[in-house]
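A single protein chain has been omitted from the complex, and every remaining protein chain is retained in its original position.
First chain written, first letter: the chains are A and B, and each begins at residue 1.
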Amino acid sequence: MITVERLSKTYRVADKQPGLAGTLRHFLRRRQRDVFAVRDVSFEIAPGEMVGFLGANGAGKTTTLKMLCGLIYPSSGQVLVAGHQPQRRHPDFLRRITLVMGQKQQLIWDLPPMDSLRVNAAVYGIPDRVASRRIAELSDLLELGEELTRPVRKLSLGQRMKAELLAALLHEPEVLFLDEPTLGLDVNAQMRVRQFLADYNRRTGATVLLTSHYMADITALCPRVLLIHQGQLFHDGALDRLASRLAPERHVRLELKEPAPAEAFTGLGRLDSLENCEVNLRVEPSSLTRVLAEVLERFEVRDLEVNDPPIDQLIGELFRQGSL
Amino acid sequence: MGRYWRTLRRFWGTALATQLEYQLNVVVELLAVVLSLGGSLLLLSLFFGPGRELGGWNWNQALIVQGFYTVFDGMTTAWLRPNLGAIVTYVREGTLDFVLLKPIDSQFWVSLRTFAPAGLSEVVLGLGLAGWGAHQSGVVLTPPLLVAVLLMLMVAAVILYSLWFLIAATSIWFVKTWNATEVLRAVLASGRYPLEAYPASLRLLFTLVVPVAFLTTVPAEVLLGRASLPLLALGFVLAGGFFAAARGFWLFALRHYTSASS
Partner (left out) sequence: MRIFGLNRRIVRALLGSQYAHMLEYRAEIALWALSGVLPFIMLSLWSGSDARAQLGLDGVALDRYFLSAFLVRQFSVVWMVYAFEEDALLGRLSPYLLQPLHPLWRYVASHLGEQLTRLPFAAGIAGVFFLIQPQAFWIPSLGGFLLAWIATWMAFAIAFLLQSLIASLCFWSEKATALERLLFLPFLFFSGLLAPLTAFPPAVQDWVRWTPFPYLIDFPARVLSGDAVNLAAGFGAQLAWVLLLLPLVLLLWRAGVRRYSAMGA
């Protein structure tokens, strides 16, 4: 459904220092440089797949997403979505895709969502009878009722997002591009949106590409993730494989019967913390069995636990540091 | 084509509904229309008096010009300002993306998305004023004359739209100069008065560079039955040229937008 081959995008940017002096200098002499937003990205997505798209702010996520919908011309490389070159924005292509942006809205602020839906029905050339049926079905799935006839400005953020989704899906697109669809929503609303997306994907077989800052969205919805870092594709595959790539070590937590000194753990992986009887170690998977055997032999162990580092913590750290 | 009609009806239906959400605004706007016309007539009357003319136009003839100006000011209020003035908002908030992803012509969308009903009342008042001025000037409105006047008003509307659009579309590059159309509005205000009232250099400017003359003076001359054929032909050529330029410029602007935005 989506084929991306060696996709790249470069930008010219101007630098400006803060303050009045910086303003004047910027005014007199602009410094510009070329920046790669996306570099040599290739992947394929099959029909019906739900794929998570991860990356820190400025990693090139949104740029790639916009190239896939045809909002940005690629600098080089090939993109094919639903058999079309997106940047041509052929009406047939536009009828088969949709874009939802969590921080932007297309609903008319002062009017009930229903009015915006009627506009969309006309724009996409959907007969009113068909449109009403779809609105009824989708609002059922989204648990929207009288909210559709209340001015958008009076809806809560969660209700508004659900109405945005309805407006974006009215024309039954085959490919959904979702950019932070749960941004700013409370946990309940996030869960409902997530559930809806899963349902929608199951019922219609639509292809979904989703970016989110909330790892819960990704873990719940996307068996496959793409991680983009500094414009390049760093990972393409299952989420747990990403975890083992990011942090191959296992966490071993021990509770000893008697306290032991730090020196006692040499040769048993990396010592994370040591507090009286509680010990945390990080161990390479290959030496895990050896380490565990030695630990049980050397110490009297009251409790033992082996864990993968939590994925959202890993990704969170990655986003915070902005480096791998 | 049917889809475009249906879309247009929905566009303006929702625009009307939005306006009615704020009743106070509607009242204020209507009051402003009446006050503005009253003030304009008072100002115009200052130039006239017993036996006095303005650039060879008498009071009744000048009323026709003022009437047509009011029509186009109404068109500006009703369509140009709310729609084309919003282009910069689309760009700033990034919602132009939504427009571009709709299977409908984007220039159609940004030009006709909404309308302000108050401007419509100005159009009606302006037509009434021009009609009154023509009647007082002894014009007999035959069907061919009516067709000719309507044709010239269409030419004028196309020129006005294209000028506005050309300037408003630059906000795709220059978000910070979103108010460039205000300069155009200030210059267009010269169309309140007959072209002949201005010095020769300005007359040339208002005919060829910013063709204000074709908005008000030329249609008024057609109505008075004294327009010259070459001038009318020039009007058609200008309208066609400006519209083609506006269309070309929009496509060019979108190419820039889609290769530069992030």
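Some notes on this structure:
We take it that a contact is a pair of C-beta atoms (placed from the backbone, for glycine too) under 8 Å apart; a residue touches a chain by one contact, two chains touch by 3 or more.
Note that the structure is predicted; figures quoted are calculated from it, not measured.
Of the listed positions B:Leu8, B:Val187 or B:Leu231, the one in contact with the omitted chain in the full complex is B:Val187.
Annotation: of B:Leu20, B:Leu202, B:Ala233 or B:Leu251, B:Leu202 touches the absent chain (contact as defined above). Summary of contacts with the chain left out: across B:Leu16, B:Leu31 or B:Leu150, the touching residue is B:Leu31. One chain of the complex is left out; on subunit B, the residues touching it are 22, 24-25, 28-29, 31-32, 35-36, 39, 42-43, 46-49, 52-55, 174, 176-180, 182-183, 185-187, 189-190, 193, 197-199, 202.
Criterion: only the chains that are shown with their structure count from here on.
In this assembly, the C-alpha centroid of subunit A lies 47 Å from the C-alpha centroid of subunit B.
On the subunit A side of its complex with subunit B, the touching residues are 11, 37, 62-63, 66, 69-73, 87, 89, 91-92, 94-95, 97-99, 101, 104-106, 108, 110-111, 115-116, 118-119, 121-125, 151. By the touch criterion given at the top, residues 3, 6-7, 9-11, 13-14, 17-18, 21, 93-95, 97-98, 100-104, 255, 258-262 of subunit B touch subunit A in their complex.
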